[in-house]
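Heads up, one of the protein chains got dropped from this complex, but the rest are sitting where they should.
Showing chain A:
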C-alpha cells in the first residue's frame, strides 16, 4: 500500500521535480549513523575497518550485513527493504561520506553499498510487479555470463556549439545526453561530445540466472532472469554456479518510468535526459506514437554469494559446512523434525521404508543403499594419500527383481545423482570426453556421468554390459575419485567424488547358485573389490512372499490415487541427510578393538578355507568396514563410532563377502537369533513373517547367516562351546539321506511311522564305519538331532507328530519336541527333487 501511495505521489511530475526526497535524506543520515555507531560483540565499530579498506584503488563496495542493520534500527531496515531502489543512491552517498571521514580517498571516487544476510528469500517465480524496487534475495543457477565492460554512470559532455562543459549528467542504463546546453545563450540540444576522461564509469556485467530445479513446479520450463552486476559484484558468478543475489527487481527499458518516484524526483537532470532521448529517438513509427506496452524485467544485484545449501544450491557435503551452520539455516519446525528423527528408535527401519516405499522386502539392499547415502568420512593420511569416504554398492540379480527401481529411486531422491546405463554409455559418456566444438572448432572437455555426479551418486544400470576398457576407465574414479584424460592435447584431472550404485545382471541371465559370485558376474576382480557391498537378488518362490508381491502389485494397479505411504517425506530425509552428513565420527577405542577383532576373524576364516569367501579378505574389506561403521554412526548423528555401529556394518559386510550360494549351516543358529533379537529389538529382522527369516521377496542374501561373529555368543563363548557347523553340501547330503529313508519307510509300512529316535539310530548305524570314538559318536548324535530339528523348524521338510496328532511346526518350542520321542514324517507332497530345490532356495536366503 505504501508503494502505491508513493507511486501516486511521485507520479506527479511537477511535484517530483521540485520536492527533495525527504525520506531519502533522512535515511542517508540514519544509515551513516549506523555505520559510525554499530559495534560488534567486541565493542569495536564494526564497519570502520572495512571502510578503511576502501582506500585501496580496486575497492569501492562496502558490504553491510542486513541483520546488523535490523538489530540497529528496525525502521530503517524496513524502509531500505521496501524502498531499496529509491534509497540506493543515498545509501551509497552515506558510504562515501563515511569513507571520506575515515580515510584519504579521492574526492571523485564513487562508493557503493552491498547488503548481505538478507533473511527472507524469494523464488524467481515470486518476483511480481509489487516487488519492483524493493530489496529481495533470490537464488538461481547462472546459465550465461556476458563480458564485463564499463558502464557510464555520470557523463561529462562538451557542447560542440559553444565548447561549454556540462558536468555530471547522470546515466541510468541508457546513454543520456544533456537535453539542452546549460549555457543560456546556446540552444544546442543535439551535438555533444562525451569526454571519457572526465566521466565516471563503473564495471558492469550481465548474467542470466535460471530458476533452480528445487523451486520449479513440475512440468514447467524454468524461468530465467537477467541480472545486472556492478562494481565489485562483477565476475563473482560463473556459468553453472548456484548463487544468491541480493538486490532489486527493475524494469527495462524506461527505467525512469516505472522506477520508484524518489529517484526521479531527486535528479531532475535525469528526467530531462530521458526526455531528450525520447526526442532524439523520434523516427519511424515511434513518431506516430506507436509503441509497445510491454517491459522486460531485470534484477539489479548488489551482492552475490554462493547459494545456501538448504535450497539445494551447494553440494550435499561441503567441507566448509558444519552441523551447526546447517542447523542455523533451518527453520524452527525443520530443525525440530530433524531432531525428532535423530531420536527415533526405529530410524534405520523408517528411513529404509520411506526411501523405497514401492519396493517390497529387500531390506538388506535398502539398508546398504541408505548407508551409501550417508557415506563414510573421507580422510587424508599423513603422507597425503586421500582415502575415499564414499561407499560403492553393487546389486546383482535376476531379471525383474526391482534392481532398476532401486537405482531410479536413488536418482529421484538424491540432489546430485545421475542415472546411466552401462550398455548405452561408452567410457566417454561415463567419465569424460574431449569433443571438438562444432562452431569454434576448439576442443572442450565434456563432463561424463561420473563427473556430473560429483559429490553425489552415480547410478549405473547394466554395469556388467560395459566394455572391459570402460570398466578400467571408471576404476580410477572409484578409488582415486578423480578422472584423468589425455586426449587431443588436452590433459586434465577432474574430480569425481561420487558413490557408485551399480546394478548388474548375472552372466547366464539368472543367478547360478552352484557358481561363485565372481563366476556369476562379468566383472574384473579389481573392479569387484572396489565395491563395498554386493547384494544378490534372486527370484525365488515362496508362498508368503508371493502373496505379498501379488498384493503390492494388484494394489498398485487397482488404486488410482497415490498409495505410497512414507513415515518421513523425502524432503525431511534430505534435510536429515544433509545434517547428519556433517558429522565426522571418530572411532572409539572400544570400537577399534572390535573392528580389529572382526577383521582378524575374517582373515582367519578366509585363510583356513573353512568358509569360502567370494574373494580373499584384504585390507579393502577393512576399509569398507570402517566406512560402513562411520556411515552408521552418522546416521544416528553420533560423533563417535560405537561397537553397535560396527556390528551392523559388519553384518552387512559379511552378507556380501560370504559366498552366498553355499552358505554354511549353523546348527546353533536359533539360539543366536534369539540373542540377536534381544539385542537389537528395534531392528526388524522379518521375524514376524511366519517362516521367519526368509520373508524377503526376492531372497537376497539374508536370514540365516547371522554368523557367529556378530553377537555376544560368538565373542565371549566361542572357545568354550564351538557352534556346530557343517557345509551346505554336507547338510544337503545328510538331509537327502534322511528324507529318502523316511519315504522308503512310509511306502513300505503305512501304519507305523518312524519315531525320531529310530531315525537317529538308523543314521548313526549308517555312518558307523566312520565313527572311531565315543566322543565322536556323541558329537554325531548331537549333530543329527540338530539337523532334524532344523529340517522341521526352518525348512519344513519334516513334520513332527506327537501322540495328539499333527503338531504345527512353527509354534513348537525346541526343548519340548526334543524331549519327547516324536514321530517324523515327510510332507506328503514333497518329492525329493523338489526338496532339494526348496532347500537350496532357503539356504541362500
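Convention: contacts are C-beta pairs under 8 Å (C-beta built on N, C-alpha and C of every residue); 3 or more make two chains touch, one makes a residue touch a chain; residues count from 1.
The rule is simple: contacts and distances are computed from a predicted model.
Remark: of the listed names "ATP synthase subunit b", "Mini-chromosome maintenance complex-binding protein", "AP complex subunit sigma" or "Cytoplasmic dynein 2 intermediate chain 1", the one matching the undisplayed chain in UniProt is "Mini-chromosome maintenance complex-binding protein".
One of A:104, A:292, A:324 or A:383 touches the chain omitted from the figure, and that residue is A:292. Note on the undisplayed chain: of the listed residues A:69, A:87, A:225 or A:783, the one touching it is A:225.
Counting the whole complex, the residues of chain A in touch with the unshown chain are 7-8, 11-13, 125, 128-129, 132, 141, 143-144, 149, 151, 173-175, 204, 206, 208, 210, 213, 216-226, 239-240, 251-254, 257-258, 281, 283-286, 288-298, 357-358, 399-402, 404-405, 408-409, 412, 420-421, 424-426, 428-429, 433, 435, 452, 464-465, 505-510, 522, 539-541, 543, 546-547, 549-551, 553-558, 560-564, 697.
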